[in-house]
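With one protein chain removed, the remaining protein chains of the complex are shown where they sit.
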Amino acid sequence: MGTTNVSTAAVSPFEKLRLFTQKYKKWLLLALFVVVAIIPLVYDDVYYKNIMVKILMYVIIASSLNMINGYSGQFNLGQAGFLCIGAYTASLLATRLGWNFLVTMPLAGIVTMIFGYLVSKPTLRLSGIYLSIVTLGFSEIVRLVVYNWTDFTGGPLGVKGIPAPEFFGISFKETDAFYYLVLVLVVITLFVMHRVLNSRVGRAWMSIREDQLAASSLGVELRKYKSQNFMFGAFFAGIGGCLFAYFYRYIDANMFLLDEGFNVISMVVIGGQGTLVGPVLGAVIVNTLTEALRSLDQFRMVIYAALIIFMMWWRPQGLAGASNSILAGGKLRRKGKAADEEESDEEGGSIT
Amino acid sequence: MSTILQAKDVCKYFRGLKAVDGVSMEVQKGEIFGIIGPNGAGKTTFFNVCSGVYEATAGQVFLDGEEITGRPPEEIARKGMARTFQNIQLFKYMTVLENVKIGNHIHSKTNMFDAIFHTGRYKQDEKEALERAEAVIEKVGIAEYRDVMAGTLSYGSQRKVEIARALALEPKILLLDEPAAGMNPNETQELSDFIKRINAEGYTIVVIEHDMKFIMNLCHRILVINFGKRICEGTPDEVRSNRQVHEAYFGKGTLGGVHVDKEHEAVREEASEDAED
Partner (left out) sequence: MVNYALQQLMNGICQGSIYALMAIGYTMIYGVVGLVSFSYGELVMIGGFGAYYTFVYSGNFFLGVIGGFMASAVWGIVLYILCYKRFLEAPRHISMICTFAFSMMTKNLAQIVFGSEPKAVPSVFENVTYTILGIRITTLQMIIISVVIVFAICFTLFLTKTRAGTMLRAVSQNKKASALMGINVQRTVLIGNGIGCALGGVAGVLLILYYASCYPNLGQLVGNKALTSTVLGGLVSIAGSALGGLSIGILENLGIMFIPVGFRDVITFIFLVIVLIFRPKGLFVRKGTR
């Protein structure tokens, strides 16, 4: 098995597009930002604006999951649990204590981050599927506790009457205003993520994703960085959950089912795990799809599910994933031979 | 000369299997120390105990006079030990430069805050990481692959990246686990020269190999292990003349050659008799 050079082979138009966008990244980003920023000014339809707000919120949420799954290789299935915590923290503080958005939002992030720490700490020894199951369990535990703890959370009734964000004398009640608020937060989120990834911290995460043994033998503190990574992802998930609460003005525990977590994962995977732009693409595509399929009524979820399976067949590395990645082409292989063997040692084995 | 790495009666048992059984060694500062032994002799296990990948069943390991027994690998790396792996363990989906930059991890202190706000420390660290990484890449001779994904390189180059990554740690001692495995004679010679060169720069190096010639030409002192036990230790000449080493490598009967031949003849005779029938 030698090295296959993809560039010499016939380059698909899709690949060309990817390389093109990579080349003019800065300009395209700027152009995109301008377009996204003026859409509400020229296009006036509340229904579509609401969808766009939704997309923007999911950009934050999907990116936060991508930080964990895509960059440190810990497969988190319980993002819905983090969303739930963020949403409830913000909405309870806002409705019960009347605190301002400027306080509740960071607090939602921080509280979720603390939960991220609590999940990651005992699970550091776990790997692969075991870790995933614990995160899944965590997500369900959070949801069920929130659902059943009626005195504190309102239980099945949810939290109603969450006020619109309002600070510096500006009210974000109108969709336009809220849209810009979320847009600013998206830009900040992506900017922060970009900077962290391109630093010693981000490199340490990626080294853990690639090869834990090698990373530790180079002095990368596995425990510290894994748990830091979880906290980082959880923080932004909390922010996303908080925006959710302020957007819908009402939340209940059933908005955070495992299906919601799966929805976020599919955005990340469809867009391309381990790339910054991937979750953005994924959020746009998945949300547009679910809206476009609304007219199909009861067949909607069937078609949606079929499309996801189709996406995985067609482009398993995600839209933004490189064609020379492990997943490209007809041959699907797990990362590297050694890693493969290790993994099977870890989890597989004979049925007994 | 002072001892930099010392192992005292190190044992590592996997359930019943005594992979390493009471091996001691002392590596002096500035030397190239070789560990040889047949396949499955316990060399790599011994390495893994020294570098903290495995916990020793018994015995102690000292690095520069400080006990490091049972410490995790990341801590041992911080104290100045770097290593490579028998089956190359690169960060395959990162570029060569990024791979080597991680070698600089322990020399920098950037935290998340620094990264987000691009503080002075971040800028200082990034500059240093880049400079050091480029210097090491240049030294190892893989500058042309600087921005290539490490996983796509040829076997020999991957070995070099791994060494470069370890060197970026600026370790007190460098452990190389079968660095010549899978290399052609030319590459092996090149590697040998390279190891001598960095040794001359002051690096202390421990090499595992089962290629006798490679190690005899390279090392100042050699430790021979078989069945997890230390057989002998000494200069290449001393090892070469040691009878037990021959036995370990070639088996008991082969020294005289008579025994084997006789058996062969017996077999041949039987075979011809069968044919006649």
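We just call them A and B in the order they show up, numbering each chain from 1.
Basically, contacts are C-beta pairs under 8 Å (C-beta built on N, C-alpha and C of every residue); 3 or more make two chains touch, one makes a residue touch a chain.
Just so we're clear, the structure is a prediction, and the values are computed from it rather than from any experiment.
By the touch rule given at the top, the unshown chain touches A in the complete complex. Of A:Thr153, A:Ser266 or A:Asn287, it is A:Ser266 that touches the chain left out of the display. For the options A:Leu17, A:Ile188 or A:Ala306, the residue in contact with the chain missing from this view is A:Ala306.
Note that of A:Leu19, A:Ile141 or A:Ala292, the residue touching the chain absent from this view is A:Ile141. Although one chain is not displayed, its contacts with chain A can still be listed: residues 69, 75, 122-123, 125-130, 132-134, 136-138, 140-141, 144-145, 147-148, 258-259, 262, 265-266, 269, 273, 298-299, 301-302, 304-306, 308-309, 312-313, 316, 326-327, 332-335, 340, 344-345, 347-352.
The rule is short, and it goes like this: only the chains that are shown with their structure count from here on.
Remark: chain A residues 2-3, 5, 192, 195-196, 198-204, 206-207, 210-211, 213-222, 228, 232, 274, 324-326, 335-336, 338 touch chain B in the complex.
Here chain B touches chain A in the complex through residues 51, 53, 72-74, 77-78, 82-83, 85, 87-94, 98, 101-103, 105-106, 108, 110-112, 114-116, 118, 122, 125-126, 129, 149, 151-154, 165-166, 169, going by the rule given at the top.
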